[in-house]
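Only a single protein chain was left out; the remaining protein chains are all shown in position.
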Amino acid sequence: MSARNWVVAFLALLALGPLVLPEFHITLLNYIGLYALVALGLVLLTGVGGLTSFGQAAFVGIGAYTSAYLTTTEGLPDFVAWVGVSPWLTLPAAILLTVAVAAVLGLLTLRLSGHYLPLGTIAWGMSLYFLFGNVSFLGGHTGVSGIPAISLFGVELKDGRYFYYLIWLMVLAALWATQNLLDSREGRAIRALKGGAVMAEAMGVDTARSKLVIFLIAAAFAAVSGWLYAHLQRFVNPTPFGLHIGIEYLFMAVIGGAGHVWGALLGAGLITILKQWLQDLLPRIFGASGNFEIIVFGLLMIFVLHRARDGLWPVIRRLAPLRGARRKVESAGPLGRRTKPAAGSVVLEVKDAVKKFGGLTANNHMSLSVRAGEILALIGPNGAGKSTLFNLITGVDPPTAGEVHFLGGRVDGLASREIARRGMSRTFQHVRLLATMSVLENVAIGAHLRGGGGVMAAALRLERAEEGRLLAEAARQIERVGLAEHVFDAAGSLALGQQRTVEIARALAADPSLLLLDEPAAGLRYLEKQALAELLGRLRDEGMGILLVEHDMDFVMGLADRVVVMEFGEKIAEGLPEEVQGNPDVIEAYLGGVD
Amino acid sequence: MDLQIALLLSQDGIVNGAIYALLALALVLVFAVTRVIFIPQGEFVAFGALTLAGFQAGKVPGTLWLLIGLGAAIAIVEVVIAMRSGALRRLTSALGWNLGYPAVAAAVVFLGEPVSWPLFVQVVLALAMVVPLGPMVYRLAYQPLLSASVLVLLIVSVAVHLTLVGLGLLFFGAEGSRTPAFSEASFEIGGVVVTGQTLWVVGASAVLIVVLYLFFERSLWGKALRATAINRTGARLMGISSTQAGKLSFVLAAAIGALSGILIAPITTVYYDTGFLIGLKGFVAAIVGGLASYPIAAAGAILVGLLESFSSFWASAFKEVIVFTLIIPVLVWRSLTTRHVEEEE
Partner (left out) sequence: MKLKPLAAGLIAAFATTQALADITVGVTVSATGPAASLGIPEKNTFALMPTTIGGQKVNYIVLDDASDTTTAVKNVRKMITEDKVDVIVGSTITPNSLAMIDVAAEAETPMISMAASARIVDPANPKVKWVFKTPQNDVQMSTAIVESMLSNKVQTVAFIGFADAYGEGWYNEFSKIAELRKLKIVANERYNRNDTSVTGQILKILAAKPDAVLVAGAGTPAALPQKALNEKGYKGAYYQTHGVANMDFMRVCGKDCEGTLLPAGPVLVAGQLPDSNPIKKVALDYTSKYEAAHGKGTTSTFGAHAWDAGMLLQSAVPVALKKAQPGTKEFRAALRDALEGLKNVTVSHGVVNMSPQDHLGFDQRARVMVKIENGGWKLQQ
C-alpha cells in the first residue's frame, strides 16, 4: 500500500469512528487528540529540532486558562469583554497570549545551550504552574468551573461525538501543516538544528530564528489543546498543567517516535490506551488493594525503550513497508543567479589574520588572496592551522586580529550566515551532512538563501513553485558532481568520499562566487579524483574563485594555479605549484625531522 | 526582618542547601560517567529514610523485597545472556551477588531483631539495603542502553522514577515518617539556636564532599571514573569498562541519596514521594554547575537553599514561583559564560 492509501484508510477510520465506537472509546480518542496536539509540538521541538522542553503543559495551561477566564468572568472591561462572548473568539486570544508568553520565554531561554535549556523549561514550567494556583482571579488551586461548551451553527458540542470531530479536525490540520513545513525550505533549516547548526549557519540559515519558530509553533499547538481541554472538561484547575504532565507529554513523543510527526499520534494513543488498559486489568490480577498501575506502566516503558529507542513509529514503518514513495524530482525553472565578479578581480583578501585560542596562536599574520577564475591551494602539515583559517574566513570563528575582505567589503566579525549571503560557500573537513536526510534535501539546504518562502507559506503549501525550483537546482548540482543515482538515498548511507562530494554539491547549490573546499579529495578513488579535478577546472573556467585545502600533492599540483604553504600557523611559502615544490622550507616542513 | 531572622533563615537555607549539594554531586557524577540524568536520585533519599524508619518501627521494609526482586531479575537476565553467548563460567559471581546478597540481607532482617539494635547499626543496615539498588537499577534499566542518546536515557530515567515512586507508595504508604535525631544537643551561637542534627547534616555533607574529592583525586577507582567522565572511548581503550564505571557511579549515587535521606529524616517528615522535589533542586544546582563542575554545583545548591528559605519568609505561597523564576537569569548567565560545543550526532 502506498503512503497516500495508508493515510486515506486512516482518515476513513477516523471519520467513521463516532458512528460505530462505544461512547467511552470516543472519550479516549478525544483525550488522545488533545495529547497528540501537544506531543506533535514536541516532535517538532524536541525530536526534530533537538530542543528538549518539559514546559509544554504550562502552555496548555495558558491556553486553557485564557479561554476559561474570558468566558466565565463577569464584568470585564468593555475592550476585552466582547472576546468572552464565544469560545470561537477566545481561541485566537488563547493562541495569541500563549505565543506572546512563549516568545518572551523563548527569547530568554532558547539561547541557553546544552542542558541549560531543559532546566530552563522546567523552571518556567514550574513557575507558571504555581502561578496558576496562586492567582485568585484564576480560581486558585480549587479551579474555575462553569466554562461554556463550544457551539457550532447553534449546536452545543456537549456530546463527545461532536466534540470528537472538532478535536480531530484540529489535530489533522496541525499534522498536515507540520508535515508540510518539514518538507520545505524552512523545514530543512529546522531539521538541521539538531546536530547541524554550524553547517546550517554556513549555508545562510538563521538558526536562532528557526529555533524560535518551532518553539512558538509548539506553544501554539499546546494552546489549541488547552482551549479544547477547557471546553471539553468545562472545568480548569492547575493540576493538569504541572511538571508531571509536562514530562508525560515528552514521554508520549519519545515513545511514539520523537523524530516523526506520526509518532506524536502513536505515542499519545499508546500511552492513553495503555494506562486505561492497566487500570482495567491490574485490579483483576492483583486485587483492588494496591496501586500497581504506575509501577507496571513504568516497567513497560523501560522495556519499550530497550527494544525501540527511537520510539515505536520506526518499528511500525518497518512492519508496513511503503511502496511508491516519491522518486522523481519534478523539472522546474531555474533559480535566479547572482552577478559574478569579473574574471581576474580579487574576490577574497585576508590581511594579517591572527587567531588565538587562549595561549595558543593557531594563525599568525596570515595573508592571502583569491581571484575570480583561480584555484588557490592551501597546503601544510597536519595542525598547521588550515582549517582554523577556513573557519576564520567563513565567520565560524572570528579572527582575533586582522582583516578579511570579500568582494570588496569587510567580513571579519560578521556571522557566517551573513558571509554566506554575500556569496561564499564552503565544505567541511569533517563531513557535516544530516545522515538521515536524503542527498537531495542535504544539497537543497545549500540553496537556502536562494528561496524566500516563509513558515506560513510552507505550512499551507503556498511555496510549491519555489520549492520545485530549489529541488530542481539541488538535483542539477548533484548530477553535476556525478551522484545522480544517489539523489534519494539517505546521505549517511553513502561512502565517505561520496559524502564529501555531496558537500561540494551543497556548496555549489548556493551559487557562490567563492568556494572553499576543505580536503575534498580525501577518501576518493583515483577516477573520482579525476572527475573532481575536471569539475573544479570547469568551475574555474566559469569564473569562480576556489580556495582549496588538500593533502594529496598530485591532485593539488595538477590543479592549482597558485599554492600557499602553511606551517605552525604561519605562511612559509607562496607561489606557482612548481616554485613551491622546490622551496627548501616547504621540503623541510613536509620532511622535517628526518635528518 | 532583623538580623536574627536573617541568620535563622540563612541557617535553614544552608542546611537544605547541604542536602541539595550532596544530591547535585551525585547527579553530576552519574551524568558525567553515564550521560544519564538520574531523576530517580530522589527516590533513594526517600527509600533510605523510610527503610530506617521501618526498622525502627519494627517492620520489614519493602525495600528488602525490591532488593530480592531486582536481584532475581538480574540473575534471570544474566542466565539468558550467558546461555546465548555460551559464557557460563562468568555466571557464578553474577549469580552469587544478585541472589546471595539479598538472601543474606533477608536473613539478617528476619533472624536478627533490627528494632532493638543501636541507631548506628540500623543506619548501616538501611544503607546495606538501599545502596545495592543503585547498581541493580543501572544493570537492568540503563546498561542495555549504553550508546543511546541523552534524551532516551532521560526518558528511561522518568520511567524508572515512576516505577520507584509507585513502589514507594506500595511499600511505605502515603503517610510520612520521622526518625530520632542522631544528637539531641543544641547550641546557641550568636543568639541563634543550632541543633545537633543540623550540624550533623552540614558536617556530614562537608565530610562527604571532601571524601569524594579525595576519592576522585587519590584512589585508582576514582581516577578511573574521572577518566571515563572525560573521555569514554579513551577510558575504554585504557581498559576501564564503561559498565563497571557506570555501576560504580550508581553505587555512589545511591549511597549519597540514601545517606541524605537518613540525615534529613530527623529534621523533617519524609514521604514516599519526598525525593522528587529535593532531587529536582539538586538537579537545578547540578545544572548551574554545568553538570561538570563540583564546586559550582555545591555553590548553586547553597544558593537554591537560601533562595527557598528567604522566599518562604517573604511570600510563602509564591515560594516555588520565586525560586524557579530566579533560576532563569542564573541559567542565562551560566550559559553565556560557558563555551558550548555543538553535539556531534
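Each chain gets a letter, A and B, in the order it is written, and its residues are counted from 1.
What we mean here is this: contacts are C-beta pairs under 8 Å (C-beta built on N, C-alpha and C of every residue); 3 or more make two chains touch, one makes a residue touch a chain.
Keep in mind it's a predicted model, so treat the numbers as computed, not measured.
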| query | Thinking of the complex as a whole, which visible chains are touched by the chain that is not shown? | reply | A, B
| Contacting the left-out chain in the complete assembly, out of A:I294, A:I478 or A:V580 | A:I294
| query | Among A:T72, A:S86, A:S151 or A:Q233, which residue is in contact with the omitted chain in the full complex? | reply | A:Q233
| field | Residue touching the undisplayed chain, where the options are A:P18, A:G33, A:G50 or A:G133 | value | A:G133
| request: Based on the whole complex, identify which of B:Q122, B:T195 or B:T228 touches the chain you can't see. | output: B:T195
| When the complex is taken as a whole, what residues of subunit B touch the one chain not shown? | 5, 8-9, 11-12, 15-16, 19, 166, 169, 173-178, 193, 195, 264, 267-269, 271, 273-274, 277-278, 308-314, 316-317, 319-320
| task | Against the chain that's been left off, what residues of subunit A make contact? List them. | result | 22-24, 27-28, 31, 130, 133-134, 140-143, 145-146, 158, 160, 229, 233-235, 237, 239-240, 276, 279, 281, 283-289, 291, 293-294
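Throughout what follows, only the chains that are shown with their structure count from here on.
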| task | Averaged over CA atoms, how far is the centre of subunit A from the centre of subunit B? Could you give it in whole Å? | result | 36
| message | Using the touch definition from the top, list the residues of subunit B that touch subunit A in their complex. | response | 37, 140-141, 144-145, 148-149, 151-152, 154-156, 158-167, 169-170, 280, 283-284, 287, 290-291, 317-318, 320-321, 324-325, 327-328, 331-332, 334-336, 338, 340, 342-345
| said: If we count contacts the way the header does, which residues on subunit A are in touch with subunit B in the complex? | reply: 46, 52, 108-109, 111-116, 118-120, 122-124, 126-127, 130-131, 134, 194-195, 197-198, 247, 250-251, 254-255, 258, 290-295, 297-299, 301-302, 305-306, 309, 435
